[in-house]
Structure formats: structure tokens, C-alpha cells
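Every protein chain of the complex appears in place save one, which is left out.
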Amino acid sequence: MMERIFRIFRFNPETDKEPYYDTFTIEVQDTWTILDGLNAIKWHHDGTLSYRRSCRHGICGSCAMMINGKNDLACEKQISSVKGEITVEPLKGFPVTRDLMVDQTHFFEGLRLVKPWLINHTAPPTDKERLQTPEDRKLLDGTWECILCGACTSSCPAFWDNDSFLGPAALLKAYRYICDTRDEGLDERIGILDSKVGVWRCHTIFNCVEACPKDLNPTNAIVQLRRRLIQEKL
Amino acid sequence: MRDRGIGSGGVMGWFFQRLTGIVLVPVLLVHLLTMHRYHDHGLAWEQVTNLMINPYWKALEITFLVLALYHAFNGLYALFQDYVKSSGVRLVLFSLTVLGGLVLFIVGVVTVLSIQSPGLVGTAGKVLP
Amino acid sequence: MMYRWHAGYVAWLMNRISGVLITFYLVLHIWVIHHLSHGPETYKKVMDILSSKIFMFFELALIGVVLYHMMNGIRIILVDFGNAVWSHKTVFWVLMAIGIVLYVICVWELAGGFLGLIHHEASAMQIAP
Partner (left out) sequence: MKFELTYHKHDVVVVGAGIAGLYAALKTSAKVDTAVLSKVYPTRSHSGAAQGGCAASLGNMMEDHWEWHMYDTVRGSDFLGDQDAQELLVREAVPVMYEMEHLGVPFDRTEQGRIAQRPFGGHFGNFGKSPMMRSCYAADRTGHAQLHCLYEQCVKNEVRFYNEFYALTLIIKDGVCQGVVAWDVNGGGLHVFHAKAVHLATGGYGRCWKITSNSMANTGDGLSLVMRQGLPLEDMEFVQFHPTGVWKHGMLISEAARGEGGYLINDKGERFMENYAKAKMELAPRDVVSRAEQTEINEGRGIKGQDCVHIDLRHLGKEKIITRLPQVRELALKFVGLDMIDSPIPIQPTAHYSMGGIPVNLDTQVLRDTGKTAVPGLYASGECACVSVHGANRLGTNSTLECAVYGRIGGIKMLDYVCKHPGHDDLPEDAAEMAREEIEHLLSTAGTKSGVRPVELRDRMQETMSENVAVFRQAEDLKKQVGICQDLRQEYKKVAIDDGGIKANTDLIEAIELGHMLDYAYMIAQCALERPECRGAHWRTDHPGRNDKKWLKHTLAWLHGDEIRIEYKPVVITRFQPEERKY
């Protein structure tokens, strides 16, 4: 048990004109994560604190937020790994719904635009799987693990400046399908990828790679997509 | 939030930004190292004209001019795409970048071509203020 | 706010700013140099101003900016067409180191350093008609 100070971004659109920071000093156990800390605050100090959480072990993507200036999953971040006062803020770049909750409607809408589903024009065998070699399957590694937490898109300066930019998560998803040997949908996706909200708006800033709590590399996906587009277009 | 209407792509602009960038590396270095000598109060008029009379140097300088202008103004336009929200204003700015680029290109080419022989002034020089 | 000052962000921001700065300079430069075509007197006048201490300082700073933009540009191109997407940080620092070396060379050279002293006459000979 030891005392830690949480400095938490607060904003309730119903009552507050401006966001402000609330400070809570709580007793934490040494195995606690930031999420445990937030829970303790919500349950024992201030029930009005709002945030999202579900799985508690970094697979659902609910609890992405900015912890001491870095995007992380609150449920995976050990309190003991953070020194001093702990500042918790909502993901940047998305409108704040309340406190640590942000509105990700636009984020998921962007995802929809890249047609994130397998596009294949030949009917699959009826009583069997489509074949795919282990090597071809390996191409998908580093793409399909994305939990859509939004930490990457939220860290991307190109997205801050221009939120119509699809952002790294949607582009990673596009690449997940385009590099799937079972997929034939490049043509259908070229329109959006090559558009003024597509891959060319990324300036190779790498914040997204830095931010991804699952250690994925959206920049690589974007770079690969550009290569494909250049092959197609030039 | 801006609408995400599918608009003109950007593959050309993006690709040529890299291409010109790469070609600029040697060209720019050569240009810098030959033309921007500051000892002795900069290159003397004669030195420059001596260099520039050589058609290869002329070609090199014009290449540099074209590449740098394209790269610079294409780069500026990339900025506008990021920061300017209205597509109307973007169109105006696009026209301005193209126009500006062209004007500077003419000025530059005229300058380079005007150097006909060491110590002589090209007649073209008088055309522009 | 870490992402404001994260290396990748700063690198890009500086790239953008440097790009705009150089573009600005390029426009000026084309304008100024076109005085070449006005004959030796005008050129000399302009050059005298330009090679004053203060302008020399600007020019040296500019070369730094150009080299930064160039080296970072190379990094971006290596990410786009090479394999640097997995090692962009290392590549960045290696290129910056090269950039610094290049800068030192340029300064020596342009400000009349050893290369310039040794080659000055020879090069003048070479380009003489």
C-alpha cells in the first residue's frame, strides 16, 4: 500500500463550460494498474468520474487514454511504472464526450470507408476452406492483431490537423485486407486510399508506432499501401 | 469535422516530391558548393559568368531551378491540403502556387540564359525589372 | 503532452518549417540572382550587401536548415522506398550525423576553408575559357 496522486482531466458537457483537472490522492496496491486506480477513485471517491473499460487485460481496446502524456491502455499500465503524479487525460484529437471518454464515431466511420472485409469474386469451395500457405498467412501478422483502441490515430499530428484523414488505424485495417492473399479488393479500395483523405496525408511521423499499445506498426502498413498504389497508378 | 468526400488523389504529387527530393540532393550540393562561396566577398561576377557560360552548368542550373521550384511549390500545396479546410480556397491557392512557380521559373531561366559570355550582359536582362 | 514533443513529430515539424523557409529563400534567391543579368555593377552591389557579416551568418544558418531538410528528406525517402520503417530512429541519427559532417565541410568550403584554399586557383584555372 502506498499513496499516489492522480490528476485527472474532467469535463462534463452538461455542467462544465471548460475542462478542468481534479486531483485525487488514493491508496494503491503495488500490483495495481492505472485502471485499478481509476476504479478505486470512481467507486470510493467520486462516482461521477467517467471512463470506458471492459476486458481489463488489453484486448478489447476500451481503455485507451493518455497517461502522463503517452497513449496507453489504462488496464495494462502498472501504476508502479509511472513516477510521481499521474496525469490521466482522454485521447487527443477526438471530441470529449465526458471526462476520459471520447467520441469515436468518426473513427469507426473512417474504418468503414476502407471496406474492412474480405473482398473476393470467386465463390469459395462449399465444403472446405480456401487454401493459404503458412507463409502467406504470415503476411497478415502485425495487422490483424489491432484492437481498434484508437491510440494511434489519436497521436497522429496529421489527424489533429485534418480529421478527415483516415488515420493510421483505418489504413492498417485496409492493409490487413489488401495483403491477405485471399482478398481481391484492391481496386475497390483504391478510390478511398488514393483520395485526399487517404495514404498521402500521412507524413511518416511515426507517432502512431510509438503510441500503439500492441506494438504494431501502422506506418509500415501505410508505406506498403503507398507502394501498391504507386505500382497501380504509375 | 470535414467531410471525407473522395477527391483528387495525390499519388503524382507525392511521388514527384520524393523523386525531385532525391535528385535535388546531388544537384543542390553541387550548386551550393560552387555558387555559394563566401570567402573573398562571394563569387566574383566573372567567376559566376565564367561558370555559367558553360552549357553544362547552364543545364545543371536550370535543372536545379525546375526541380527546386516544383518541389518547393508542390510542398507548399501539400501544406494547404493539410491546413486549408475549404476546397474553394484550396483551389485558389493551388492556382497561385502554379502561377507563382511559373513566374519564378521564367525569371530564373531568363537569368541563366542571359549570361552569354564572360563579362557580357545578356540583352534579355533588360526585359525584366 | 508527449506527442507534441515526440521525436518523430519534431522531426516532421522541423522538416515542414525548414521546407517553407527554404522555399522562401528560394524565391528571394531567384529574385536577387536575376540581377546577374543586369551587369557586373548591379551584381557587385547586391553581392556586397549579401556578403556582409550578417548575411553571411544567415546564409550559413540557411545551409544548416537546407542540410537538415535534405537529410530528413532522405530518411523519409528511405522509409518510403527502403526498409527504414523498422529502424527510422537509427536512420535519423545516422543521417543527422552525416548532415553535421556535411555542414562542417560546407562551412569550411564556402567560407574559404581548406578545400577552398587548396583548390581555389586550380578550379579557377579549370573553368577559365
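Residue numbering begins at 1 within each chain, and the chains themselves are lettered A, B and C in the order written.
Rule of thumb we're sticking to: a contact is a pair of C-beta atoms (placed from the backbone, for glycine too) under 8 Å apart; a residue touches a chain by one contact, two chains touch by 3 or more.
In this text, all values refer to a predicted model and were calculated from it rather than measured experimentally.
Visitor: Report, in label order, the displayed chains that the undisplayed chain touches.
Guide: A
Visitor: Can you say which of A:10, A:98 or A:226 touches the chain missing from this structure?
Guide: A:98
Visitor: Which listed residue, A:7, A:182 or A:228, touches the chain dropped from view?
Guide: Within the whole complex, the residue contacting the unshown chain is A:182.
Visitor: Even though one chain is hidden, which residues of chain A still touch it in the full complex?
Guide: Considering the whole complex, chain A reaches the absent chain at 12-15, 29-31, 33, 42-44, 46-48, 50-62, 76, 78, 80, 97-99, 101, 103-104, 108, 111-112, 115-118, 124-125, 127-134, 136-137, 140, 144-145, 147-148, 177, 180, 182-183.
We take it that only the chains that are shown with their structure count from here on.
Visitor: In graph terms, with chains as vertices and touches as edges, which category applies: line, ring, star, complete, or other?
Guide: Topology of the interface graph: complete, with all chain pairs in contact.
Visitor: Would you mind pulling out the distance in Å between where the CA atoms of chain A average out and where those of chain C do?
Guide: 38
Visitor: In whole angstrom, what separates the CA-based centres of chain B and chain C?
Guide: So the centre of chain B lies 15 Å away from the centre of chain C.
Visitor: Using the touch definition from the top, which residues of chain A touch two or more other chains?
Guide: 226, in rising order.
Visitor: Can you list the residues of chain C that touch 2 or more other chains?
Guide: Residues 16, 76, 80-81.
Visitor: Sort out for me which residues of chain C touch chain A in the complex.
Guide: Of all residues in chain C, those touching chain A are 1-3, 6-9, 11-13, 16, 76, 79-81, 85-86, 88.
Visitor: Along chain B, where are the residues that touch chain C in the complex?
Guide: It comes out as residues 18, 21-22, 24-25, 28-29, 32-33, 36-43, 45-54, 65, 68-69, 72-73, 75-76, 79, 100, 104, 107-108, 110-111, 114-115, 118-119, 121-122, 124-125, 128.
Visitor: Using the touch rule from the top, collect the residues of chain C that touch chain B in their complex.
Guide: Within the complex, chain C touches chain B at residues 16, 19-20, 22-23, 26-27, 30-31, 33-34, 36-40, 43-44, 47-48, 50-51, 56, 59, 63, 66, 70, 73-74, 76-77, 80-81, 102, 106, 109-112, 116, 124, 127-129.
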